[in-house]
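Complex shown without one protein chain; remaining protein chains in place.
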Amino acid sequence: MTTSITLWSAGQRNNQTEFNAATTGVGPDSWSVRVQRLHGGLSDGVDVVFINNGRLTLAVLPTRGMGIWYGQIDDLRLGWNSPVRNPVHPTFVDEMRRGGIGWLDGFNELICRCGLGWNGAPGDDGDQFLPLHGRVANLPAHEVSLEVSDDGLSLTGVVDEASVFGGFLQLTSVLSTSFDSTSFSIADTVANRSSSPADAEMLYHCNVGRPFLGDGAQFMTAAREMAPRDERAAEDTDGWQSYRGPEHGYAEQVYFYRPISDADGQGLAVLQSPEADKAVAVRFDTSALPWLTQWKNTQAEEDGYCTGLEPATGFPNVRSYEREQGRVVQLDAGEDVTFRLSMEVACDGVAVKALADEVDALQGDSSMEVHATPRAGWSG
Amino acid sequence: MTTSITLWSAGQRNNQTEFNAATTGVGPDSWSVRVQRLHGGLSDGVDVVFINNGRLTLAVLPTRGMGIWYGQIDDLRLGWNSPVRNPVHPTFVDEMRRGGIGWLDGFNELICRCGLGWNGAPGDDGDQFLPLHGRVANLPAHEVSLEVSDDGLSLTGVVDEASVFGGFLQLTSVLSTSFDSTSFSIADTVANRSSSPADAEMLYHCNVGRPFLGDGAQFMTAAREMAPRDERAAEDTDGWQSYRGPEHGYAEQVYFYRPISDADGQGLAVLQSPEADKAVAVRFDTSALPWLTQWKNTQAEEDGYCTGLEPATGFPNVRSYEREQGRVVQLDAGEDVTFRLSMEVACDGVAVKALADEVDALQGDSSMEVHATPRAGWSG
Partner (left out) sequence: MTTSITLWSAGQRNNQTEFNAATTGVGPDSWSVRVQRLHGGLSDGVDVVFINNGRLTLAVLPTRGMGIWYGQIDDLRLGWNSPVRNPVHPTFVDEMRRGGIGWLDGFNELICRCGLGWNGAPGDDGDQFLPLHGRVANLPAHEVSLEVSDDGLSLTGVVDEASVFGGFLQLTSVLSTSFDSTSFSIADTVANRSSSPADAEMLYHCNVGRPFLGDGAQFMTAAREMAPRDERAAEDTDGWQSYRGPEHGYAEQVYFYRPISDADGQGLAVLQSPEADKAVAVRFDTSALPWLTQWKNTQAEEDGYCTGLEPATGFPNVRSYEREQGRVVQLDAGEDVTFRLSMEVACDGVAVKALADEVDALQGDSSMEVHATPRAGWSG
C-alpha cells in the first residue's frame, strides 16, 4: 500500500502538518513526519520537514534546495556545529558578499548540495563571474510531496534553477528511507529543460562533526589515486586517513580521490569515530559522481569542527578549469542525469568493522597511488 | 454606488480575502476578487490579487510592483511561458547577478513595469551603475485598495522607490476594468516626492505568447518611423510585421517606433494571431509614452517564446544615452506624471478586423519611414 501526500504545490501549502500511521493508515506506528515553518532570526520563513522513520529522524530543508540540516538517532546527532547556528533563509544570503563567498553565510547542513550549474570556487567562467558553490542550496523547492509505502518514506522536492536567457536546470530530488533503519538514500535527477546544451555540476557537501569526528577519527575510502588539493594539504598528505582534534588556527586541508567502485558502480567513503564504535558511511554511484573530495576542517569547535565527505561530478575548482579537464556534465536540451548516494550510520563496533572490511575489500590488492603534491589536472 | 475596500494599509492586511457582489452589495453577480498569498519555492510570500470582472480574470502582483502575471478569458490565457514558471518574490532577485541582469531571474509577467528611475540596459550613469530595467518590478506595494462601482472594478496600489540620499519616486497605480469586458486600463502616476528634480523612465513590458503568437502572427502599429535596434534586428527589418514559429537559437530582434496617435493622443499596437481569429491590442497615451519598442523573442518554446509590445517614455538604452536624446522625464520636486495604457483582447475575427482597420486608419495616407539599419539617436 502506498499513499502520496502533497505538502506544497502550485503556490499552496497543505494545512496539515503532522503525518503518521494513524493519519495515513500506512506503515508501522513508529514513523512520523512533521512540517514546521521557523520564525525569527535568519531562519524566518524556513520550512523544515522532520522525517522520522521510527529510528532515524532527518530534518530536511525544502527552503534550502532540499538540503538536510541534521539527522538524529536517539541521542546521536548527525551533523556539525557551524557558527551559523540555524537554517538560513536564502533571501538572507547574498552570494556576492565577501568577494563571492556569501554562500558561507548560510552553511550549516549535514548535506548541502553545490550545483546545479556550477559548484566550485568563485571565479570567472568566460565573461560570467560564478560565486562559490552555485545557487541550488539557496533555491527553495516549489513542489514537495511525501510518499508512504509499506517499506518506508520518501520525500520528493522540485527545485528550478532558471532565468530568462539564463537556462533552466530542474532538480527533482527523492529522499528515501526505510522504516526503523539508520540509513537513507538520495536520487537526484537534474534535467536541462532549456532548448540549448547546458553545463551541470553537482557536489554533495556531506559534513560531519562530533561525535563521529574527533582526535583519532579515521577516514576510509577505496581509491585508485589521491592527491592533495594544494600546498597546504600537501603538508600532511601521508596523514590523510587520520583526523586530529580541534586546533585553533587550523587551515582546512582538502584531498582529492579517484574512487574505486564495486560491481554495482558504488563508491564508498567512511568516517570512523576515534573509538571505532560508530561511523558514517557515504555510498555514491560513480557513474554520475566519479570523484570524491575529503574536506578536513578540524579547526576550533566554535568555528565549526567538521569534515566533509563529498562525492561529486568533479572537484570544486572554478568551472572553466573543470570543463578543460572534462569533468563538467554536458546536458543536451531535454537531457537529464541522475545522481545517487546514500548515507548510513553504524552505531556499534560490529557495524563499523563491517564498513572497514568493505572498504578493504573494495581496495583489494590494488594500491592507492598517493601524490605527495597537487596533481596536474586535478588542481587548477 | 461605489465601495472601497482596503486590502493592505499601514502594515496591516485585510483578513477577508474573497470579495464579490454578495459580500459588497455592489455590481453584478459575476465578478469576484480573491487575494492569495503563495507558499513555497521562489513564490513564497508573493501576494496575488485575482480580479475577475465576470469575463476576464487578471492575476495582479502587488508584491511585484503591481505587475500583471497573466489574464484569463475562458480557456484563453493571456501571457507567456517563461522558463521562470511562477511569480518570484523580489527578495530572491539580486539585480546585480550576471553583471547586472539579475532582473531576468523574476521575469514572467504579462505586464511588467520597467522603471521608475531608469528602465534600460545595465550600464553606468555618471558614477552610478544602473542594473537592468530598474527597481519597480521588485518593489512591493504597501497600500492596496479595491474599488467596486456599478461600472466595474479598480485596484489601486502605491509603491515607493526611495532611499535616504537617493530620491523618492512614488508610483500610484490604478488598474480598472469594466464588468464583463475583455479589456482593462492602467493609469500610473509617478510623483517625485523629494525636494530635488529627478529622472524618471517607464516602459511597460507587455509580453504575449501562445496562442496569440505563432508562425504567421502579425504585428500591427501605426508609426511615422521605425528602425532596428542593432545589426541583429537589421537582418530582418523588412519582416518586422511577421512572426515566425519558435526557433532554437533564435536571438532576440528589437525594433523601435515613433507611433502615430489618434485625436485623443492614443497610439496603438496589435498582435494578431496566425489565424487572425484573436488579437491583443495595447493602446497608450503618447503624451507621456511617446515611444514604442517591439521585442521579437521567437526563441524555443521552453526558453520563453513570446513578443513584447512596449510603450515607454523612451527606448531601453542606458539612461545616460536616453538623457542625451531628451527621452528621460524630468520631474521637478513635487511634480508628477501620469502614464496611461490599456490592453484589449479581441476574441473573434470581426473584432480582430476592427483592430486592423483601426491601425490602417491611424496610419492613413502617411507612410512609415523604415530605416534599414539602426538609427542615430535611437540606438546608443
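What to note about this one:
We call the chains A and B, going by the order they appear; numbering starts again at 1 in every chain.
FYI, contacts are C-beta pairs under 8 Å (C-beta built on N, C-alpha and C of every residue); 3 or more make two chains touch, one makes a residue touch a chain.
Quick caveat, the model's predicted, so the values are computed rather than measured.
For the chain left out of this panel, the touching residue among B:85, B:98, B:113 or B:193 is B:193.
From the options A:10, A:26, A:84 or A:187, the residue with contact to the chain not on display is A:84.
Take subunit A: the residues that touch the chain left off the picture are 36, 38-46, 48, 82-86, 89, 91-92, 94, 96-99, 101, 104-105, 107-108, 248-249, 299-304.
Think of the hidden chain as still there; on subunit B it touches residues 8-9, 11-13, 45, 47, 62-63, 90-91, 94-96, 127-129, 139-144, 159-160, 162-168, 193-196, 333.
In this section, only the chains that are shown with their structure count from here on.
Centre-to-centre separation of subunit A and subunit B, using mean CA positions: 42 Å.
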